[in-house]
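Every protein chain except one is present and positioned as in the full complex.
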């Protein structure tokens, strides 16, 4: 065998090794203890696969395959650009902004997959010869799925970043537009398949339609549902990459792509379940109201007792056990530092303070963890739901900050949108204080009888201001 | 494309469908709720794969491939024979004898895999041409692994069935023999690989060596360890089948074989862990004494209180809660019916009777379940360890029948062979009665301080006789 | 071996490798009482060797080949039929349990959290 052939074989083996690395990495990321190491294993596999590819190209060139020197410029420049950008943003992004960044990375991944198909199709157009049906199908699927993820993920990212209003944007007749686009795509695709001849125009139509579809599909979905949507689009990208693998007939792309496509789909379902929503329900826009819930005023069933900062301060200062229950509102108000200050102040006075972290408090899994980690709240103080729930009974004060659904006792009864979701047993505490701006509803858009519980005092304020006031009041004691 | 080609393709797809069925089936067999359905799914996949193969052969024949009519006779007769035998034995075997039957099925599976390689090699010998190294390797591996499983599984089955004494059989210099055999096999294999020319003699040497190796490997292992050994050999067969797939270049054999090879290995580890032994430790013969433990008399640290059937009968008859703790001894004595009689008698007298089932009581997982199920003990009366342990404190009498290690409090302390194994909290019961023949040790071969507990009375008898005596005594009251 | 032969081999090895990964991933925490049925279930699956046995039977021309393939077919079929039947019998024990152990994915996700 020629050197080239030997190298070709070694590279294929290296690709396999890389793929195995991805699988091992993913499975290790299933549990907190091994997650970080798993990510490293996966990265290692990636490094191997990429290095092998570079070597392959090099050897091909030295063995007289026509590879223009500019190819190397493209590769080096491209890697430098993309790598630098990725590294910089990933390093500097605030923890709370990570989901939208992940969404961006997902967008470019999908984009790259689509570009591979487009480039391949251009070659076919130049050649002009009839295209094999399967090649045709894979190319079209790659372009469609890749483009949808590209624009869809960008919109999702924009919504989380607040560049695009998080509230569902209902374009008049939006549904129709979406359906029309889908129709156009399908029809053009079918024409391509039937007449095997390459047709640039039709391909561009498909491309345009898919890109627009990604936008119209994502816009109407509430910001709160974005984590699920991003996960779904992530699974899409995996599929697109697998399709690209079929197009350029490369096994590692197929394996890794299918792996992400499948595991991403499962993960999406887990995420939706965790905040008991159905994925379908989300994609066609369910109650995921996003921001618009906040601020909306609605009188619940019973009488509400409003309470002042000074009274709360006294309760807190002379309590023994205080449990802080952070929610989405804490994130909106960016009050993580304020809450840490108050907690530290109380601890100096000998109060034992813990944070009760509901798995789906906030708008992304682990939202509260990242938020409080960012404010350097000591990790041991964060208690997961199952650990803290028994302790509420012994808590003198439960301080609920911008949390709503995750404390709603209605979840214990069937028939409400949150039914079945396990909640924090805040109502067990001896006394309850809730900081929020109004009687506005939460993500699920329902009233919270906790607020009308006679043990509950409502401190109506923006979380940050309210906490500042409390800190001041406690200091003043 | 010709009809044959079309069929070839459809068959390949059918094989894939079958393989997917296996995977889905296996994963559903991970939890009791779905296990039975999972087995059906897997069987469905098998049916599809086999039917497709039959069709393939038929079409090949009708399309002029030289397939002797006798081939069909072979297939039909073979299927009739094997199917009938398998069906009959599987239908009629006693539940407690199932593991040895599974081992037999495993043996024939491995044998079939080896035969495929042998047949293929004979063809190569006829052809006489040099053999490709990879073909060579796969054939040799298939023959070696297949043969080892064949004889090994038969021995294992014989030990469980009692046809071969369960106690470790130490042939003088057995280790040496085993090592010698391994050496012979490896050397001959290497010769074959280097000189690519097919060599029947060497192949027969390898075959003979591997077959003998299977025997010498399994004989020295105690009967108690057989479940683990069978599971390991099961994983071997999977690998052998995968090798056969490489030999005849058939994807479904490769996929299904690798699937069983890998999952079997994991399962073997789980099994060994459950009775906290290490697989290696078992294969080189650890403390797994098997039968020989029984009967061996050894005085433990403290004084033992022996007690008579009549006294026990009174305790039982006037108790409110009785928990029966069955162990390996119950299986040895085949006392499952006797124990059910006693339990029913007590229940008629208004005593509440439950059975505490330790996951690794007996000599195979679920041993007690099958044993008592065979005696039609109502399933709801069988309580798993975690459910029953809290109840021992409320039990008036804990009746331990031929159970030892699974009740040994030494497991709660480090440093003993059973350390770390969760046990039944028998010592929590108000009063304890142990039925066994002597102070003989259990599987782990260590003393059980439960027997010297002052709450404990020892009723020295064969489980069956002892229970009969108790039943009589209770009736006499 | 020629380049193409090695390529073909790698294709098969890829499938082999992936199947192994599936096998590893598919066995999760199994209650000990399911160990024996699960072993028996896996045991039936390698009865797939019957497919191979049938194929060599179809190609058997010499008497010796025919004998070998006859034994192989019989062995493999015994593995398949007996394996599935005995596994099913073992699993009948869990009949009544079916109602006791339902777990919707939702629960899992939350239970795990």
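Per-chain numbering from 1; labels A, B and C assigned in written order.
We take it that a contact is a pair of C-beta atoms (placed from the backbone, for glycine too) under 8 Å apart; a residue touches a chain by one contact, two chains touch by 3 or more.
What you see is a predicted model; the values in this text were computed from it and never measured.
Although it is not drawn here, the omitted chain touches the following shown chains in the complete assembly: A, B, C. Between the chain not shown and the residues A:230, A:333, A:346 or A:459, the one that touches is A:230. Of the candidate positions A:7, A:113, A:141 or A:410, contact with the unshown chain belongs to A:113. Touch with the chain that is not drawn comes from one residue among A:198, A:264, A:326 or A:402, which is A:264. Here the missing chain is touched by one residue of A:133, A:179 or A:477, and it is A:133. Although one chain is not displayed, subunit C still touches it through residues 11, 14-15, 18-19, 21-22, 25-26, 28-33, 108-113.
The omitted chain makes contact with subunit A at the following residues, 15, 18-19, 22-23, 25-27, 29-33, 35-36, 38-40, 42-43, 46, 49-50, 53-54, 57, 60-61, 66-68, 70-71, 74-75, 77-79, 81-83, 85-87, 89-91, 93, 95, 98-99, 101-102, 104-106, 108-109, 111-113, 115-116, 118-120, 122-123, 126, 132-134, 227, 230-231, 234-235, 237-238, 240-242, 244-246, 248-267, 270-271, 274, 357, 359-360, 364-366, 369-370, 373, 379-380, 384.
Mapped onto subunit B, the interface with the missing chain covers residues 1, 5, 8-9, 12-13, 16, 20, 23, 27, 251, 255, 269-271, 273-274, 276, 359-360, 384-385, 420-422.
FYI, only the chains that are shown with their structure count from here on.
Of all chains displayed, C has the C-alpha centre closest to the centre of the whole protein C-alpha set. Chain pair with the highest count of contacting C-beta pairs: B-C.
With centres defined as mean CA coordinates, subunit C is found 38 Å away from subunit A. The mean-CA centres of subunit B and subunit C are about 16 angstrom from one another, to the nearest whole unit. One finds 46 Å separating the Cα centroids of subunit A and subunit B. For subunit C, residues touching at least two other chains, in rising order: 17, 21.
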